[in-house]
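Structure below; questions to follow.
Note that one protein chain is taken out, while the other chains of the complex remain in position.
On to chain A.
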Amino acid sequence: METLCPCWVGEHPAEPKPDRVIYLVRGEKKTRSPLSQLYFCRYCSELRSLECVSHEVDSHYCPSCLENMPSAEAKLKKNRCANCFDCPCCMHTLSTRATNIPAPMPDDPTKTTMKKAYYLACGFCRWTSRDVGMADKSVASGGWQEPENPHTQRINKLIEYYQQLAQRERQERDRKKMARRRQCMPMAFSQHTIHVVEKYGLGTRLQRQRAGAPLSSLAGLTLKEGEDQKEIIIEPAQALDEVEPLPEDCYTRPINLPEVTTLRQRLLQPDFQPSGASQLHPKHKHLLMKRSLRCRKCEHNLSKPEFNPTSIKFKIQLVAVSYIPEVRIMSIPNLRYMKESQVLLTLTNPVENLTHVTLVACEEGDPEDVNSTAKVMVPTKELVLAGKDAAADYDELAEPQDFQDDPDVVAFRKSNKIGFFIKVVPQKEGDTDVLVSFKIRHDFRNLAAPIRPNEEAGDATTEAIWLTHHVELSLGPLAP
């Protein structure tokens, strides 16, 4: 969230441009997004968006020191890095700086020698750790401590109590389920309990501590009863009648504005929420995580990043742009109400084999066609796209393939891309953008499907299936 100073003169920073070409995802919820943000499950042969996949945490890492951390350790450290700090003032990363200070030598107190003292400093807002009174440390890292929350003990006790309660509730629920289903399989059992969101964040640590009890997720048939668990008793919180009164000069004291913390600075330290800037202590940097995406229907991974935090590559990357032909708008003429104009679009083939694409205009009363404000006439003939050839740029030979292109339909052809025309007749007057939609039907060769063993040795081609996608184009406003 950003707030701008009222004296800001200039363009509003980074307003996202409206997406021009969007594809419809037919999931549980019909979402529309540009192809670059979609994934393609090649086992289900369907488009998937971020909302119809399940997100799983792969690994945790610190964004500044790029240190990897296993999930259990991350949970223990409350998802914070041990070495890096954030500036409490501007949330930038703090850097450690050294100064030389004269210090008495240990052997001879009269002579002084230069010793290094380290302090934390922010390069952006020039905050230093000396501003809040933190003394300089003699070691470069590891010497900085966050201030202790006075209520830590009480909070920990409450957490333990509620974790135990959640554990007990879960055992009872599992027992009831077990009693109902006579022939429950342990595997189905475990899947259910793994996916269920744990109440109060029950950690595996607690389960490991009780060595005698089995993990309730597996082998639920042998729950031990009457096993001695340490009963945790907590005292209920006490409500007080009297509250600390406000200071006398609360209304008359002039405010020292630079000393007052902003809401954001205050809420980033929920333990103390200091109102004065001289009590803002640096906090450890938050860890970021790498996530992997999984199709909910077939449970295959759609996106799995590399484990190493320094690597941006993916082990599995089933993104839609590498399987589905992409439509892009190349040029839009002046659009006028009820006048037919020609719009130039391009179609790119991402796969290496020849692709046949047919465009079909949406019919009347199509339930997927809700937003369009213009009539569109798409080319009726089938468009043929050449395969993507990585060496095409370096090959000096002329194109061996000769597609008979109708010059009224196909404007140009360049390796795996063609430009073609569609005719648009805007139907609505006014300030709204002109939106057209049509269906694009193409053949898809599923290389992931296993080749049946009884196929003939010479037949190497896999069967092609035809996929249909609903595409919407936003062509901008009508010409004035």
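In this text, a residue touches a chain if its C-beta (ideal position, glycine included) is under 8 Å from a C-beta of that chain, and two chains touch if they have at least 3 such contacts; residues count from 1.
By definition in this document, contacts and distances are computed from a predicted model.
Looking only at the UniProt record of the hidden chain, which name from "Glycosylphosphatidylinositol anchor attachment", "6-phosphofructo-2-kinase domain-containing protein", "Ataxin-7-like protein 3" or "Dynactin subunit 6" is the right one?
"Dynactin subunit 6"
Out of A:P102, A:G142, A:P245 or A:P258, which residue would touch the omitted chain in the full complex?
A:P258
Out of A:W127, A:W144, A:F421 or A:F438, which touches the unshown chain?
Once the missing chain is taken into account, the touching residue is A:W127.
Out of A:I22, A:C84, A:L120 or A:A277, which is the one that touches the chain we can't see?
With A:I22, A:C84, A:L120 or A:A277 as choices, the missing chain is touched by A:A277.
With the full complex in mind, choose from A:V21, A:L50 or A:C90 the residue touching the hidden chain.
Checking the options A:V21, A:L50 or A:C90, the one contacting the hidden chain is A:C90.
Tell me where the left-out chain touches chain A, residue by residue.
3-5, 7-8, 13, 89-90, 124-128, 130-131, 258-259, 277
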